[in-house]
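In this view, the complex is presented without one of its protein chains, the others remaining in place.
In order of appearance the chains are A, B and C, and numbering begins at 1 in each one.
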Amino acid sequence: MSKTIEERERVIVRFAGDSGDGMQLAGSRFTDATAALGNDLATLPNFPAEIRAPAGTLAGVSAFQIHFASRDILTPGDAPNVLVAMNPAALKSNLAELDRGATIIVNEDAFSKRNLEKADYDANPLEDGSLSGYRVHRIPMTTLTARAVEGIEEASSRDAGRAKNLFALGVLSWLYGRPTEVTQHWIEQKFGRNPAVAEANLAAFNAGWSFGETTELLDVQYRVNPATDVAAGTYRTVNGTTALALGLIAASVRSGLPLLLASYPITPASELLHELSRHAGFGVRTIQAEDEIAAAGMALGAAFGGRLGVTATSGPGMDLKEETIGLAVALELPMVVIDVQRAGPSTGMPTKTEQSDLLMALHGRHGESPLPVIAPSTSGGCFAAAFEAVQLAIRYRTPVILLSDTFLASSSEPWRVPVVSDLPAIDPAFARAGGNGEPFQPYSRDDHLARPWAIPGTPGLQHRIGGLEKTDGSGNISYEPANHERMTELRAAKVAGIEVPPLEVEADAGAELLVLGWGSSEGAVRAGARRARLNGHAVACAHIRHLNPLPPNTGEVLRSFDRVLVPEMNSGQLAQILRAKYLVDVESFCKVQGRPLFAAEIEREIEARA
Amino acid sequence: MSKTIEERERVIVRFAGDSGDGMQLAGSRFTDATAALGNDLATLPNFPAEIRAPAGTLAGVSAFQIHFASRDILTPGDAPNVLVAMNPAALKSNLAELDRGATIIVNEDAFSKRNLEKADYDANPLEDGSLSGYRVHRIPMTTLTARAVEGIEEASSRDAGRAKNLFALGVLSWLYGRPTEVTQHWIEQKFGRNPAVAEANLAAFNAGWSFGETTELLDVQYRVNPATDVAAGTYRTVNGTTALALGLIAASVRSGLPLLLASYPITPASELLHELSRHAGFGVRTIQAEDEIAAAGMALGAAFGGRLGVTATSGPGMDLKEETIGLAVALELPMVVIDVQRAGPSTGMPTKTEQSDLLMALHGRHGESPLPVIAPSTSGGCFAAAFEAVQLAIRYRTPVILLSDTFLASSSEPWRVPVVSDLPAIDPAFARAGGNGEPFQPYSRDDHLARPWAIPGTPGLQHRIGGLEKTDGSGNISYEPANHERMTELRAAKVAGIEVPPLEVEADAGAELLVLGWGSSEGAVRAGARRARLNGHAVACAHIRHLNPLPPNTGEVLRSFDRVLVPEMNSGQLAQILRAKYLVDVESFCKVQGRPLFAAEIEREIEARA
Amino acid sequence: MSAVKTNGNGGAPPALTKADFQSDQETRWCPGCGDYAVLSAVQQFMPELDIPPERIVFITGIGCAGRFAYYMNTYGLHGIHGRAPALATGLASTRPDLSIWVVSGDGDALSIGGNHLIHALRRNVPLKILLFNNQVYGLTKGQASPTSGIGMVTKSTPFGVSDHPFNPVALALGAEATFVARTIDRDRRHVTEVLRRAARHDGAALVEIYQNCPVFNDGAFSALTEKDVKDQNQIRLEHGKPIRFGAEDERGVARAPDGHLAIVDVADVGEDALIVHDSHRMDPGLAFSLARLADDPTEPTPIGIFREVQRPVFGRTGPARTQTASDEQLEELLLSGDTWTVT
Partner (left out) sequence: MSAVKTNGNGGAPPALTKADFQSDQETRWCPGCGDYAVLSAVQQFMPELDIPPERIVFITGIGCAGRFAYYMNTYGLHGIHGRAPALATGLASTRPDLSIWVVSGDGDALSIGGNHLIHALRRNVPLKILLFNNQVYGLTKGQASPTSGIGMVTKSTPFGVSDHPFNPVALALGAEATFVARTIDRDRRHVTEVLRRAARHDGAALVEIYQNCPVFNDGAFSALTEKDVKDQNQIRLEHGKPIRFGAEDERGVARAPDGHLAIVDVADVGEDALIVHDSHRMDPGLAFSLARLADDPTEPTPIGIFREVQRPVFGRTGPARTQTASDEQLEELLLSGDTWTVT
């Protein structure tokens, strides 16, 4: 049968099924093939909150979304164009996010009475007309996979049951003309040691592809051409967690400071602990501390010793670290604190994303204890942010808070691997043993107002520091009123004086509205603005990656537009800072749903103001 | 010898000496006599940071200041008119705060070579002319006291040495015509069981008085008439700590809820623990917890059980409580958290005052976790603030943060004792066992958006709550996006909807400048404005006691003046909130010296803007 | 929520049953999780207490075990990670009329919550603390815990755990606990017997429950649970009885000449040489030595009650303080100290 081929600029596919259905695997394989083809892409997994929810239930649905295109991609996409639903629960829990007219590919075999009940369906949605607004393809994937695997000796029916994700992957690979070798090669590598399983998976994948090619159900094949606007370089896909880990290791190597990550497990920050724990060969040590307080203390203790001390956590853990961060502010020692934000307050929704720890990062400690705060805006950007956090911490002898979030941590995108020699060297500039007989002044300051980092082992620089107020210069304990005021000002001036690059504004001629985001919403903001532009609206965008201090031109930029829209996944925290600092009446678009901002929402908000 | 009598409207006396010299006692006795006379007054002790610094050193100086007047007094005063210095160290460490022309009364006997050295004096200031700008009275107090005590059988020379504070008190009592009976009576009461000591002290006191009356050194006696603008009622002196304790107990009695204060010792908040620990007879239980986290947890656990759960701490302890406070926000249970602010960051200057925990109180927790924040503005006002904190906590089922500070906690003033029957009853309004068979909805809401407080022991209302996001109404765990947004909004709306009284503005006709303070600076602001007025400036003042939500008319008030000055003992925290919320370009006057704001500073700042 | 039995119409309330303690929430543990067995045993046991569900409170930490609160039709407080003993102490000290149970995991109780646990034990707060020890972090998907064995490969220890684990019973004894016991999820009768004694204990009772996590640490306690080996590895402690074990009670615990406790063949030493278990001793030395008999539950390991002694209970000293003062007393307090009147 000959099929029509249509071109698409961009497509969003979501694979959804039970936790046991292998959807993350199908999605990752599709991603690799897509990367190999040269599309730009972004992905987002969505795991169930339970460890192992009962099979077939709504709580057990696991999904993986990929957005790919022939031009640059900014987000993993809002509403999927295609939903692959391996069971009724997957259909039910994802349907609400589909636009009318979207394509749904279901594993028809899974729509048994039992499964429908588990998903709380009264009637079979495939038959009651409730899907009439969508293009539904019913494929008996279980049966077809079983048939494909049938002939393979030693492959059990269990293997066949498990291979249906590869059948689905085969169908989708055909539908979007993904190169098959990548997947076939991967199957051979992965299951090489178990040939029967390898063969079963391969057969399922090929069967899916052939099904696409031959069935009348699917009459159009789509082509999404390679992206052409891609900078030259070597690429890999990374999620924010991996990029953070690599950034920290790179900063450790380029500073010559062995890395200590001390952390206490917490979703979603644990992944960074897992990732770095694997890299002991790189001068990296990880400690799973007894709690978050200890973790922060260990990182700071390592910093006192001239090491790169890092601690990572999520919301609730940040509360616990604040006292130690305050000590680091007083000690003026370098330290990096990573907060992978999740939906709060309290335990909240641990697996969901949010940006609601910004004000805490700035003000979460008692007393006046200013410190720099930076926030990466893309998964790949986590590398540079981690590297920069280390640079700032070392240059200014200060704890730095890096705000990532669940979305960045788990979303993947192609990332241009930096050339190591292009990464700046970071000079720890330890204080040297002084020979001039002058007493060492641990709280003297350089041009950056940074104090000497004199580490144990350096002869003649023995000194004692602590959290009590210190005399300017000597560092001795002081209760003197004027000294306290001076030290308070010095600490503030040091942080305020950190050099950060100016805001870059991407403005259409005549744009009256500026959309100003921060952190992980950059993709959504830029994509939303792009769509609004396509609809003929003039708009400007800018994105804040340095939350403290703010880029030097922020006030100027804010004042050069009639209206400023600040979209955030919180109740308006950046907006509050901007309003206080620049007295500009910025407007907030707040979304607090545990989900990332969507381009469509930004588009809508822009157009509502056009 | 007949002496001149001069009238003074107000006087500031500071007693200063070594920690062992009994200056706090002298000051307190002077205070009681002053209260009995009917002056208005305010006092402020100043303890050394060390437990027992070596005698005679600068580190060991202890001081007590009293400001009293024939009209209403607003602060313990800035610069003393009279300094009593019992040794060189006391002179040295207090001299800088005296205005030229002030009176200094020294214990001449203490200016020995050894003592001068201990105080780091190269030369004797009594002789090198360095005090020529002051009116110095040298009194050999040690000798005169010894002589007075000489005759008393069984009084040791040690008793004589210790009684010199009463000699000094006698001198000052004469100088300002304080009634002697009050002190004499007190001595009898206090030392009744040890007649020799009582007699020695009495003799010393009387000797001091007679010395004043007879010596030519002192030629003027001052009279400060009773204040007449005092409201009728029964008065006592209280400091902020006592007033807080009484306010909490009153709220406990008026709500019928036994009080649990769980606290971990920390300066200066420990005093509240000590104070309440003494009141076991009043349905009060105190627990010294293992740390601040536990203390907060215990208070919250008691609240779950339908008790009045309170926890109190200072700066560093607040950092540690934030996670539990966030849980209380999610649980929507009443709880009172008292932060007696001290100078930060980190350990900072534990015995010094500051107002720098405001932004932390508002934003110190991860996620969106709004709660009410209130701050008393006078020592006596701590009673009402504590009472109100309990009212709000109970009515709105929310943790409330009360921000006091070291200055309020330790400063004393006359306080009109409220009539118990005037104190409103507080209805805990526990949920009653429902009989209608409907399942209990722990997250349903009343008109205040408050949820039911259903306490263990109530049949049929068993329910389970926790820090995970809850379904609106049922309280069951929910990860549903729209529900999370709704709950976030509900929690915010509940707090934003709390009814607080409008700002009261005290404005001169034509005033263009508003001075707007918060917390413990009320006295200084009002006194400073009063002085500026006396100098012919028109000015307006207002004071914020509700920091969240702010008084409803705040924006209107801010906008009705050309300039707004916000004085704070921090780097501009309230200013930041006002600017963000009302987009008004308020100006900050920041003092971060570990000392209270002074009326003179406010006066100066007002006049600089006149 | 099940019907309210104590809210009946006059007559004595009908006896409670397991169903009265089952909440309407769907249990959300992994299939095969040991938590199910413990939940069921607890629900089954509760009616024995003869306390109406509304006077029972479960306070839990965060972790898989922490979900326990949701499944009990009692009052429940799902706290924050590690802090359940603190929350429970606040409640226990102000509401002596309640029966308060804490459920915690090995990470919750011994890692982040270690401090609260040891202080609750030393204070002898009247709480029944169930410590679900699966030797791993379940809820956060498989990191090491303070009870994970040396060498265990987890997500946070890809090269194997190198930290020496806590022995929760020994730690509790070092922390002055008055009641310390250990039991195993799979042995409902033993669990129930231990719960019964813990409930009866007036003071803090710590019950370590070996709990299988089939997902992240399957079989950690199989030496004590599997049919073929459990008899030779479970050393059941019974107060007043010589300590014997093995399929035919052929082994026992005796004191070696150097003062150590040692596992012996009864045939070799004779029955009289065996240690007679005495959980009521004030001196916790024997209990401690028994706790240290096995480093790891892969060898013969004592289960049962190690220590059960009386000591003053937290919150019971001083006046009762369940009532506030009267208005008159308040007035007196407000007017205490020096006062003066302005008219």
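Here, contacts are C-beta pairs under 8 Å (C-beta built on N, C-alpha and C of every residue); 3 or more make two chains touch, one makes a residue touch a chain.
Computed from a predicted structure; not experimentally measured.
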Which displayed chains the hidden chain touches across the whole complex: A, B, C
Contact partner of the left-out chain, one of A:I5, A:A123 or A:A280: A:A280
From C:H81, C:R123, C:R182 or C:R197, residue that would touch the chain that is not displayed: C:R123
Residue of A:P45, A:G309, A:P481 or A:G523 touching the missing chain in the full complex: A:G309
Residues from chain B at the interface with the omitted partner, ascending: 50-54, 59, 264-267, 270, 273-274, 277-278, 280, 286, 288, 290-292, 316, 346-347
Residues of chain C (touch criterion as defined above) contacting the omitted chain: 111-115, 118-119, 122-124, 146, 159, 162-167, 170-176, 255, 258-261, 275, 278, 281, 283-286, 288-289, 292, 311-312, 314, 317-318
Residues from chain A at the interface with the omitted partner, ascending: 32, 35-36, 38, 230-237, 246, 249-250, 252-260, 262, 279-285, 287, 289-291, 293-307, 309, 323-324, 327, 331, 417-421, 433, 435, 439-440, 455-468, 476-477
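Rule of thumb we're sticking to: only the chains that are shown with their structure count from here on.
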Chain pair with the higher count of C-beta pairs in contact (B-C, A-C): B-C
Centroid-based (C-alpha) most distant chain relative to chain C: B
Computed distance of Cα centres, chain C from chain A, in Å: 40
Overlap residues in chain A, where contacts from two or more other chains coincide: 316, 346-347
In chain C, residues with contacts to at least two other chains: 62, 80
